[in-house]
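Data block below; observations after.
Note that this complex is displayed minus one protein chain, with the remaining chains in position.
Moving on, here comes subunit A:
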């Protein structure tokens, strides 16, 4: 593989899969805050 192809593959992975990881973490953290304030109906991810 050429260097430019490797770079773009890594960049794509970082941005898209990294974005997914951030979105999941954000959703989990938001859920955790709600749980601490005692909302019985809340379901965590």
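In the analysis below, a contact is a pair of C-beta atoms (placed from the backbone, for glycine too) under 8 Å apart; a residue touches a chain by one contact, two chains touch by 3 or more; residues count from 1.
By definition in this document, contacts and distances are computed from a predicted model.
Chemist: Not counting the visible chains, the remaining one has a UniProt entry; which protein name from "Phosphonate C-P lyase system protein PhnK", "PEGA domain-containing protein", "Heme/copper-type cytochrome/quinol oxidase subunit 3" or "Transporter" does it give?
Modeler: Result for the unshown chain: "Transporter".
Chemist: Name, in rising order, the residues on subunit A that touch the hidden chain in the full complex.
Modeler: Interface residues of subunit A facing the absent chain: 1-2, 4-9, 11-13, 15-17, 19-20, 23-24, 26-27, 30-31, 34, 39-45.
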